[in-house]
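Shown here: the complex without one of its protein chains, the others still in place.
Presenting chain A:
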Amino acid sequence: MLSIHNLHASIDEKKILKGINLEIKPGEVHAIMGPNGSGKSTLASVLAGREDYTVTDGSVTFAGKDLFELSPEERAGEGLFLAFQYPVEIPGLSTTNFIKTAVNEVRKYRGEEALDAVAFLKLMKEKMAMVNIDQSLLSRSLNEGFSGGEKKRNEVFQMAMLNPKLAILDETDSGLDIDAIRIVANGVNKLRNKDNAVLVVTHYQRLLDYIVPDVIHILYNGRIVKSGPKELALELEERGYDFIKEQFKAEA
């Protein structure tokens, strides 16, 4: 579904990603862990199409298409979803209107009819129950004055509404207490099925107690230096990132 080959990216001439290789298949959950500054969020941003970054080498294929030929909105149309680490507050734009516009633009991209008001409301009700989000939140301006937990829940709700093939969760656990993490993780788990995939980007192992990955990759200094089963997260939690740094500093 997603295949990243030798990906290099930089920001303002500074090299951040230095040759990433990664293969994700439908039904899989991958986690990317790594110390601060290793390039985790850069990878998520480059995949979603944030313009601050320049891809200098390598390729990414998503759903059979060259990802870098697609604008951010086309990537969303193809089924890529990024849950933001810091969801943006947009005063004056109601969350419901925003989501309706997004759903219908994505449907248009996929050659489907726009949902009418009734069908949209039905879909919204169903997904609201699934991710446990309150109606009152959705009638407010997008993320404006939302708590950290509410913002992340709103991200998962958008994910539910857009039904992506691949969801990238960028440090979705940051700033959340354990109850909020549980709610968000439950939402994500309910959306998982054999045809979609999840890429969890996180600094801590905690979120992975709830969204259990098939594979964990450790990102350090712009490269994946180690991949392994979910137990790798426990080892990291135990030993910290220092052993990774020690081990791979020489190569950096």
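Some points to look at:
What we mean here is this: a contact is a pair of C-beta atoms (placed from the backbone, for glycine too) under 8 Å apart; a residue touches a chain by one contact, two chains touch by 3 or more; residues count from 1.
We adopt the following convention: contacts and distances are computed from a predicted model.
When the listed names "Multiple sugar transport system permease protein", "Pyruvate dehydrogenase E1 component subunit alpha", "ATP synthase subunit a" or "Fe-S cluster assembly protein SufD" are checked against UniProt, the chain not shown comes out as "Fe-S cluster assembly protein SufD". Only one residue from A:68, A:98 or A:210 touches the chain missing from this view: A:98.
Against the chain not displayed here, chain A makes contact via residues 48-51, 71-73, 75-77, 81-82, 84, 87-88, 90-93, 97-99, 101-102, 105-106, 109, 141, 158, 162.
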